[in-house]
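Pasting a structure here, questions to come.
Every protein chain of the complex appears in place save one, which is left out.
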Amino acid sequence: MKRKDMLGLRDSTAEEIGLILDTAARFRSVSERRIKKVPTLRGRTIVTAFFEDSTRTRLSFDVAAKRLSADTLGFSASSSSTKKGETLMDTARNLDAMKPDAIVIRHPCAGAPHMLAQAFPWSVLNAGDGINEHPSQALLDMLTMRDHLGSLAGRTVAIVGDVYHSRVARSNLYGLPKVGARVLLAGPGTMCRPQMARPGVELLHRVDDVLAEADVIMMLRIQRERLAPGMMSTSREYARFYGLDLERLERARPEVLVMHPGPINRGVEMSPDVADGDRSVILEQVTNGVAVRMALMYLLLGGEPLPPGGDDAAAS
Amino acid sequence: MKRKDMLGLRDSTAEEIGLILDTAARFRSVSERRIKKVPTLRGRTIVTAFFEDSTRTRLSFDVAAKRLSADTLGFSASSSSTKKGETLMDTARNLDAMKPDAIVIRHPCAGAPHMLAQAFPWSVLNAGDGINEHPSQALLDMLTMRDHLGSLAGRTVAIVGDVYHSRVARSNLYGLPKVGARVLLAGPGTMCRPQMARPGVELLHRVDDVLAEADVIMMLRIQRERLAPGMMSTSREYARFYGLDLERLERARPEVLVMHPGPINRGVEMSPDVADGDRSVILEQVTNGVAVRMALMYLLLGGEPLPPGGDDAAAS
Partner (left out) sequence: MKRKDMLGLRDSTAEEIGLILDTAARFRSVSERRIKKVPTLRGRTIVTAFFEDSTRTRLSFDVAAKRLSADTLGFSASSSSTKKGETLMDTARNLDAMKPDAIVIRHPCAGAPHMLAQAFPWSVLNAGDGINEHPSQALLDMLTMRDHLGSLAGRTVAIVGDVYHSRVARSNLYGLPKVGARVLLAGPGTMCRPQMARPGVELLHRVDDVLAEADVIMMLRIQRERLAPGMMSTSREYARFYGLDLERLERARPEVLVMHPGPINRGVEMSPDVADGDRSVILEQVTNGVAVRMALMYLLLGGEPLPPGGDDAAAS
């Protein structure tokens, strides 16, 4: 891969996305072994810099780095110099002086990872910036879809809920049309806005309108912490109009895939029987997250495309 | 060992306890070497999931895992998705999807580790659940006693203080009778309740009544954070009635062992001269803690019983 950073799918090509997914599929087997480790990134330093709380994403990147034998260093905003008023650029200059190979960053400001990527020689992996992108999550979504559907070309993906505040949704809105998928959006008017429509992306608002056509239904998390007052009525009302329960799911295609980026508000976006039901691939998404992050670290830090072949080739 | 989890001593057998203590004794030498590391668990992933604050227990498990060359990943409740309202089962499902080999869990709800152990294929090590058990701490207590007393059969162990709220005490109440020891309890009536008595466990209330007979005196920590109002009078009064000072210690056998799970409230449960005195084996307990946790990780993750012989065999 030519690029040194993964900032978002907005400026990624279909070829790059394909390479990442192919590589991730090859790395998947490492996590299935008894000794879950390859020496690929031994002696490389990867910093996880989370300026917003996170468990699953931080852990997933951390697991990925360790399975590639990299040294990982973490810091979070709560214990950092940012509390002493340091700017992000000064924090980054200090990290730079410690000679990292890559930095995984989550930051409340959209564009923060892009600023660092331009300024510094190391790789930047965007783990979520403001309400902009969260590309590794969209890539693991695509890997999960590809596992079940084969090619994504011509497939229909419904994204339901708070599209406006979701960086995962935004990354999927950029990425899915590039690989030939059609995206249908549904959600309250405050969260699904007309300007989101573009070639390959249609706005429908009503969940029931998107269900019949979808190969994949991606339910988004209601992020109460990001909602201005008045943007949403009660959870109960939300569940009634936009939540996915078994009754609603019956109107979808029998082979539809149900996805969610987690953590789930059970009973709001999705009823428990759907979350844990046989159409749900939510936990496959998490497993694929480790593989996609291994692939990103491998490729961004200069790894050659792996030859086609069995998963085991990733061990070399 | 047949079992995949260590949830408590309630359902452990004397044979299992013996195997764990023998194995721990063999691993002890690893921490005495210049290179404190054996490759036993290289490439295995161990997650420490602490939903309650802890220093010593978390550190002890972390040291143990690293000395076995495992990769460790930690998360604590304060930075976790639980703040976003995720259930423990959903958090665990997500961890599961990252393919860990073992999870060390401390959780405010009794039974939380058991729930995970039933639901998932990886090993669960209970590092304290509600007011239920804390088995690795009781095992290190037993290893420390065994070092000094040889067999525990026929020995008398006095446990003094807040037995009701102590998960260490509860694990010892289950474990010690299994290896043939007799347990005497003393403490305020709110903390030492009649229903704790059972074969091998007697309730005496007054410290002085248990001192004369005890081979081991285990003083418990007063956990102010767990006490309902009115359960305890002042620290000073507690010290007077239940604390262990030199004067009181003189009424015990000269070779008695003084133990405490830490952290000590000096001057409450125990006077400093007793804590630091020549009968105290409190710091041996901590050292044995690392060895016991190495043994648990080794055995639960499929390690064969080590052949009898020098400690150095653990290096292979």
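Each chain gets a letter, A and B, in the order it is written, and its residues are counted from 1.
Just so it is clear, contacts are C-beta pairs under 8 Å (C-beta built on N, C-alpha and C of every residue); 3 or more make two chains touch, one makes a residue touch a chain.
Quick caveat: nothing in here was measured; it's all calculated off a predicted structure.
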Which of B:Asp62, B:Asp90, B:Asp129 or B:Asp162 touches the missing chain? It is B:Asp62
Which of A:Glu15, A:Asp90, A:Glu237 or A:Asp273 touches the chain that is not shown? A:Asp90
In the whole complex, what residues of subunit B lie against the chain that is missing from view? 31-37, 53-56, 58-60, 62-63, 66-67, 76, 78, 262-266, 283-287, 289-290
Under the stated touch rule, tell me which residues of subunit A contact the chain that is not displayed. 42-45, 47, 71, 73, 75, 79-87, 90-91, 93-99, 101
